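Heads up, one of the protein chains got dropped from this complex, but the rest are sitting where they should.
So that you can tell them apart, the chains are marked A, B and C in the order they are listed, and the count of residues begins at 1 in each.
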Amino acid sequence: MTIPVRLRVNNAPRQHDIEPRVLLVHYLRDVCGLTGTHVGCETGICGACTVLVDGKAVKSCTVFAVQADGSEITTIEGLAANGVMHPVQQGFWECHGLQCGYCTPGMIMAAVHLLTKQKAPTRGQIASGLRGNLCRCTGYTHIIDAVSYAASHATEAAHV
Amino acid sequence: MYPANFDYVRPSSVDEAVALLQKHGDDAKVLAGGHSLIPAMKLRLAQPHVVIDIGRIATLSYIREAGGTIAIGATTTHSEVETSKLLREKCPLLSETASHIGDLQVRNKGTIGGSLVHADPASDYPAPILALEAEIDLVGPRGKRTVRADQFFVDLLQTAIAADEILTEVRVPVTSPSVAYIKTEQKASGFALAGVAVVASPSGVRVGVTGVAPKAYRATAVEQTIGNQRTAHAIELAAAHAADGVEPLGDIHASAQFRAHLARVNTRRALERALSR
Amino acid sequence: MSDATPYIGRAMKRVEDPRLIQGLGTYTDDLRLAGLLHACILRSPHAHARIRRIETSAAKAIPGVVAVFTGADVNDSCGAVPCAAAIPDLKAPRHTVLAGDRVYFVGHAVAVAVATDPYIACDAIDEIEVDYDPLPAVVNAMEALKSGSALTHPDMGANVAFTHVVNGGSDIDAAFRNADRIIKHRLYHQRLTPMPIEPRAVVASYHRGEGTLTLWTSTQIPHLLRTLLPNMLGIPETKLRIVAPEVGGGFGAKLNVYAEEALCAHLAMRLSAPVKWVESRRENAASTIHGRDQIGDYEVAVKNDGRILGLKATSVADLGAYLQLLTPAVPTLTGLVLTGCYKIPAIRFEVVGVYTNKMATDAYRGAGRPEATYLIERLMDVVANELKIDRLDLRLKHFPAPGDFPFATSCGVTYDSGNYQGTLAKAKQLADWDALMADRKAARAAGKLFGVGVSTYVEICAMGPSKAMPAGGWEWGCVRMEISAKVTVITGVTPHGQGQETSFAQIVADRLGVPIEDVAVLKGDTNVAHYGRDTYGSRGTAVGGTAIVMSVDKVIKKAKTLAAHLFETLDDYVVFENGKFKAPGITAREIAWSELAAEAYLAKNLPAGFEPGLEASSFFEPENFTFPFGTHICAVEVDRDTGEVAITKYVAVDDCGNQINPLLVEGQVQGGIAHAIGQALFEQTIYDENGQLLTGEFMDYAIPRATDIPEYTLGSTVTPSPVNPLGVKGVGEAGTIGATPAIANAVIDALTPLGVVHLDLPMTPERIWRAMQTRTVATV
Partner (left out) sequence: MWPPRVRKVKLTVSHSVPADRQRVFDALGDPAILRRCIPGCESLTATAPDAYEATLKIGVPGIKGVYAGIAAISDKHPPESLTLSFEGKGGPGFVRGSAAIVLSPGEAATRVGCEADVQVGGLIAAVGSRLIEATARKLAGDFFNQLSKEMSATT
């Protein structure tokens, strides 16, 4: 059994017939070829697979692709606009917010959504907001620096 | 890991969903946000043959006030509950509890109906649902029935919902701000080792406890002991009864004894906080 | 670079990052090859069982399933998983890639299904039926030593793998005879799961025409794999290419040769199709190495004035069911830094390695040194407590003086350089020690459980001299000034997050006087980086960086010869400064790299006997390890009701020698401390009494989250290492090693008013709560 799915990924329309059991993360990685979204666990804890669905951060390993039918998806590959990195991406670069980089795309996507909810979060609020994303390299301090940096450098520019 | 194959149906109304449930019976599973079901399916602990996705039934997602109660549609997400202005003003306990569920991403996708029907003994909602004496609407082939919170949670992962019914609405009363939810979480998963919800009014308090026993419960011994006393001493004495009459769960994260202890500590703290508000 | 500020020492942002923050990095699972097949592995649910029968026909019948193999199908044609550790009289079971007629731990690979799609491969293993006959499992290493214990491997006749004894320094028996007191203590170093966020992944592709096999794998050690896999696969090293693409964290977990790597290679050859296997988190928790798991009984011989005369350590190391690459070597490393920062004249160290029906332990961040540091730092507090001596005074009393370096310890190693007094003084200053003590007094007076812990540590890095390493401890590096005057650097280390694409570029750009943007660092592919011993043991910069420095210097020397030729003078008159060759007093002409490189490659005008090109490679053999050190101070408050620990202050002063990029150093320290917070407060791998793994997911194994991390005050001192020209020591493991005892000591200090003198790791709320109950009751 396959099901037709139509959605937009990083502003491009996509249409495929897929098995309902295909998880959104596998759809993005294997069908759309967008491998920037990673998989780190099976239980929805690690957050490496975080993408934006209609502007909200969700764990794409815990969503069937068919559930996202009709949605607008943004993955890490679609975050930079016109070749300019998003302030959160800039922040991660400036503040050494990553080491191995595996958790980073999910971490960035969660932070992007967090900053749409809280424009000037405290360090504690950033930490709470990123509870759903595990990092084993950085010890998080530089990640919180990065998100603070993004909050203070976010311009009115057309980012999310 | 990868889920086993299944057939997917996406009804557009509750009646249609109920008809599908009737047709497929035990082979079917209802999908709302999917945050309890999909992890179980990925580990192949759950292998339903048919998944009925009620996530697109527009009439199931709302938060609205009607006649002194607030009605919340089943597919309303935790994040919508957390940030609802109406709930924050008129039933802040539910918003406060929602803010403790999982994480940002989980709250964006998980739903109140899905969480209640799954009835994980350590999920957060059952505590306030009990303390608020919420009402829960279930719709099935025989029509709609309303179940009181204290009748809803039957046993471990088991509720009053029948196999062919769908939870459609939760109704909570308008309360004063004298409420609180205090939770100690399991370090790895974020589930409650002991979560205590308190609703206080001049006439008395109601206490709901989750995470401690195979199902969430009303700590009636606490409620009766404290009555309408409000002193620190009374709180202390009452909270000591938070695990009376229950057989606490024990696992690698907390022994039964420690869970019971946390229930008492968090009850005391929740009472203190609720009464200070 | 002509501007005077050197790159070395600057907190520069990383070259690696733009690709990684835009989702453009290629991790192993991101590879897409035509005709790729997907493997899924069926694993044992039993800790110990005999396999009576395996039925695979239903699995094979599923459309899309290409093959299903069991141990009987592959173990004869695929060699055994190797252990590189050389321990005398080591008894080792044969470690086949799939289980033979028995399984020895939960997660032991039993069968593999290969299909056109990973979902189908997963369907297939569900249809494999295995008939197990469960056998008694050995789960507790101490009990495994008792006579009459069940046997992990019944055919081996005993559970002991080896006994390793070191007597060092002066006469240990005399030390204990002369002691005023002997203080004994037992400590547990709990089992930990490394949990890199990227689970392991392997893609193998066999080119039948060339007879070459390419293996992409999420590993720290592509070069060691290229050395070790030929024996398993029956193809020569020369036909084997190992690539470690982006690797999503290792922490020692990927410093190994795993059965799945050989298995995928074997399947690719056997099926003539590329094969991918990606580990699930659950498999990662069960079937990727674990760390620590030692139990130690320690005895300290002391004089009443606090002088420590000797230290005896007797420990039991739980090895798990099999020896992975370095399994038995890890606990022996503990013996090398048993005495920590202290002058302790006599030691005796004995470790017994024991087999149990669990996953193998091996190197996890720190590997052997966290055990040593935890035990000596706990013991220093215990001794100070018993003798009523100030814990800092006790430590200071036993530090070697800065002038004592190189300092030979009774453990048989020579610390390269150090100033332990310096880091302690600086940490005290950053922590505002006197104020902190006043805070503690005030907090205690207010009935709070407030504690302060200190750890002064030294560790072993820059591994290492080849005579001390199982597979060569040298490193290789190559530097090529290209015809375009861009610089290609190739390193034999395999960074996977450490940032050496940046720090090596800093080193090379400085030395060559070129803009850092012109330097590209290549790594991780054995067809590109021909030689190497890879990344582990905080060796990348100290050993790998030195091989690069040596190569740069060779390139410059060669370039000088060419420049002298162009200046029509002798080499000795040529000066190289800021990226330009000059011959002061001979000519005013300057030659830049662009001109010189073109001359070197176009080769129209070379000196006689001068080889074209500007490339050099070097092997660096370190004469010694390096010994970074530091002081960590931690303050905690314990919740009296719930036993929860809040870290209220954390000060770390680390000395890793010269710092190439302080931003990266800071990142390593912070990341390392996070691992220590986990180990000290909540991480633990738990098997039940039947050998069932109960921490098989992130749902049950907690690693630190952002909300668990305190605000740090980080400082450093710089005591360059004399054993390499960069003067660097290494910093990858320091945080983990130094912080665990600081936190543990702080929690125990907080509970001291209740009469608690010790608690085991991890100091979970329940463990603390129980300690509070018993002690409070006992003293009331």
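Following the convention adopted for this analysis, a contact is a pair of C-beta atoms (placed from the backbone, for glycine too) under 8 Å apart; a residue touches a chain by one contact, two chains touch by 3 or more.
Fair warning: this is a prediction, and the values are worked out from it, not measured in the lab.
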item	value
Displayed chains contacted by the hidden chain, counting the whole assembly	B, C
Sole contact to the chain not displayed, among C:Pro245, C:Gly540 or C:Gly696	C:Gly696
Which of C:Tyr27, C:Tyr258, C:Phe450 or C:Tyr687 contacts the chain that the document leaves out	C:Tyr687
Hidden partner interface residues of chain B, rising order	26, 29, 37, 40, 43-48, 121-122, 155-158, 163, 186, 191, 214, 247, 249-253
Positions on chain C contacted by the hidden chain, ascending	45-47, 106, 126, 134, 139-140, 188, 190-191, 282, 285-286, 295, 318, 684, 686-690, 692-694, 696-697, 699-700, 760
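Just so it is clear, only the chains that are shown with their structure count from here on.
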item	value
Chain-chain pair with the highest tally of contacting C-beta pairs	A-C
Chain whose average C-alpha position is farthest from chain B's own	C
Chain centre separation (chain A, chain B; CA means) in Å	28
Interface hub residues of chain A, defined as touching at least two other chains	19, 21, 42-43, 45, 130-131, 133
Sites on chain B at which at least two other chains make contact	1-5, 43, 188-189
Contact footprint of chain C on chain B as seen in their complex	1-5, 43-44, 184, 187-189, 252-255, 258, 261-262, 265, 269
Complex interface listing, chain A residues touching chain B	1, 3, 19-21, 23, 26, 42-45, 47, 50, 56-59, 61-64, 66-67, 110, 113-114, 129-133
Chain A contact footprint on chain C (complex, rising order)	13-14, 16-18, 20-27, 29-30, 32, 119, 194-199, 246-251, 278, 280-282, 496-499, 663-664, 666-667, 670-675, 697-699, 703-707, 709, 711-712, 735
